[in-house]
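Structure record follows, encoded as structure tokens.
All protein chains but one are shown in place.
So that you can tell them apart, the chains are marked A and B in the order they are listed, and the count of residues begins at 1 in each.
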Amino acid sequence: MRAGRFLPGLAALFLLVFLLTPDSFAFLFRPLTRNNAPAIYHQTALLRLTVSHLSIVAIAVIASGLVGIVLGILVTRPRGREFLPLARSVTAIGQTFPPVAVLALAVPVMGFGTAPTLVALFLYGLLPVFENTLAGLTDQPAEILEAARGMGLTPLQRLWHVELPLALPLIISGIRLTAVISLGTATIGSTVAAPTLGEVIIAGLLSSNTAYVAQGGLVVSILAVLIHHGLSAAETNAARAAGRVG
Amino acid sequence: MMLRPATVFAILVGLGLWLPLVQFKPNRIAAGEGIRLDQALAGGPVIALAVLGLLVLSCIWRMPDRMRIVLALAGMAGSLVVLGHAARSLSVEAGNLARLAPASGFWLMLLGFSLMLADGVARLGPSLPARWLILGLVLVAGFGILASGMLDQISVMREYATRRAAFLHEAKRHLQLAFGSLGLALLVGLPLGTGIYMMRRLRGPVLAALNILQTIPSLALFGIMLPLLAWLAATLPAAGRWGVSGIGAFPALIALFLYALLPVVSNTLSGLETVPRATREAAVGLGMTRWQVLGQVLIPLALPSLIAALRIVLVQNIGLAVIAGLIGGGGFGTFVFQGLNQMAMDLVLLGTLPTIALALLAGIVLDLLIEHVARGRP
Partner (left out) sequence: MIELQDLTRMFDGQPVVRDVSLTVEAGEIVTLVGTSGSGKTTLIRMINRLVEPSSGRVLIEGLDAASLPVHQLRRRIGYAIQGIGLFPHRSVAQNIATVPRLLGWPRARIEDRTDELLELFQLDPARFRDRMPHQLSGGQAQRVGTARALAARPDLLLLDEPFGALDPIIRAQAQTDLRAVQRRLGTTMILVTHDIDEAVLLGDRIAVMDAGRIVQYDRVARILAHPETDFVRAMTGGPEGVFRLLSLVAAAEIAEPGEAPGPPVDAATNLREVLSLCLSSGREALPLRSGGRVTLAAIRALAGRGGQ
């Protein structure tokens, strides 16, 4: 289990070196090419694609995180309770919408490029955050809230000092889910001309160059594992702070 | 005044009435022009006013939930009918080349009414049979409207009319991909999940491997399958005879299967783990064999969790099967990516709308099934 602790660090290091000097890893991908096709994608620098991939995902996740949390809070306040049943069924139903379909439907409205990808990622990412915020804020032990009220905390203080800290682990796990899904879905954004790592994979598909497919997939996978790992750690910390884990 | 759901629905539908109902293009490539309901139909203004009136009423007076459900259903059907009528009367003026697509106004109205339906159903909490009934009603009405030819002038339906054979073929392929991969995942995932339940030390490695599999972006996983399976078929002639091949639907099937494994395995495991120790020991103590314990006690008790896995996987695979279109695996994705390539949004819709409908239907049906199973349990 000791090795497990260094693995994420090693993966990050490998990724960094690979993105800075992709050509030094050409030997890894050479066996996947045929007819002397290039082993490393060069039309756009992998580093640039990675950065723009990550920025698109980050913008979408931060936006859907903020909106999802705020909506989750609003719907669980006394004045917003009316919307709770609706909110629950919308999240349940909304999550059955295939992300690819959401992306494709955004195109007629927004045209090609980054915009439809952002919108699709935002909309699709909203649901896990919102759902988990809702779960975190509604599944709280009644006696704790009762105690907080008994101590004379105002509703705002209760939210800030009691409800949100208790719900935080679940909220973070919603964000983690959103981030990991978005990271993968963003690759599909390249089918509508968004500058993401999907570009590498699609180039590979079009030219039957497996090396491209593999390196695009590899970079995204490592990113996903790292983000999953980082946010899981944050979740554990939050859970510990909320007294859920020893 | 406090904001109520009814107000939100009213705003959405009202906005929908005010925005263009259909988008009119003189031909396939010309720029479009939005046409509102009141401009599109002779009776349009009257209908719009009547709907507005009802909406205002629904904001002021707290309607019973039943009535709201009926109103929502009528509204959804009505939006479709109005769309069809508008398209028909416009196409008579403009001739055969004209393209009429549903525009933002229509989608907003549909959204408003569907939310109203969802809200009504969630609030009323109807019995299970009643929910099946509502679902059946929506399906019958939907198919009825499609079959009646009312919408035939809408561009998506015209795309459908010219590609009926291809559509049916891809639909079948899409279902084969989604259900085939589900079947495979169950075939492998259930024993695997049960296996790691019994052999604790395998849990970590198996789940870690499946988790990593899950992080590979779908596009790349589908892409890798092509050469991998082609190589497999070439090196192992026996595999080729079993249908392993690097082209067609097979790579897509395997990719979907791999994505489905994690939910099946982890849900099987967590379902089995919810069985109390005392129950398991009682079964063994009463003299059940290993298989009897599994078949008569563990699996029945894990069933809700297993059906939940079924829901996750089926919905996920119906959506992901679209990617198969990108690697020549067929399915509705074929239309989506063709459409994106040719900038033909009607074609994109021809692929996405049935996919969404299928995913929704699968999700709702399995949710209802889960409730059936969950009944009569503590």
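Methods note: contacts are C-beta pairs under 8 Å (C-beta built on N, C-alpha and C of every residue); 3 or more make two chains touch, one makes a residue touch a chain.
Remember, predicted model here, so these are calculated numbers, not experimental data.
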item	value
In the full complex, displayed partners of the excluded chain	B
Of B:V22, B:L41 or B:A283, the one touching the omitted chain in the full complex	B:A283
Sites on chain B contacted by the missing partner chain, in the whole complex	276-289, 292, 297, 300-301, 376-378
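Quick note on the criterion: only the chains that are shown with their structure count from here on.
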item	value
Chain B partner contacts - residues on chain A that touch it in the complex	32, 79, 82-83, 85-86, 88-90, 92-93, 95-101, 104-105, 107-109, 180, 183-184, 187-188, 191-192, 197-198, 201-202, 204-205, 208, 210, 213-214, 216-218, 220-221, 224-225, 228
Chain A-touching residues of chain B, taken from the complex the two chains share	2-5, 8, 104, 115, 118-119, 121-123, 212, 215-221, 223-224, 226-227, 315, 318-320, 322-323, 326-327, 333, 336-337, 339-340, 345, 348-349, 351-352, 355-356, 359-360, 362-364, 367
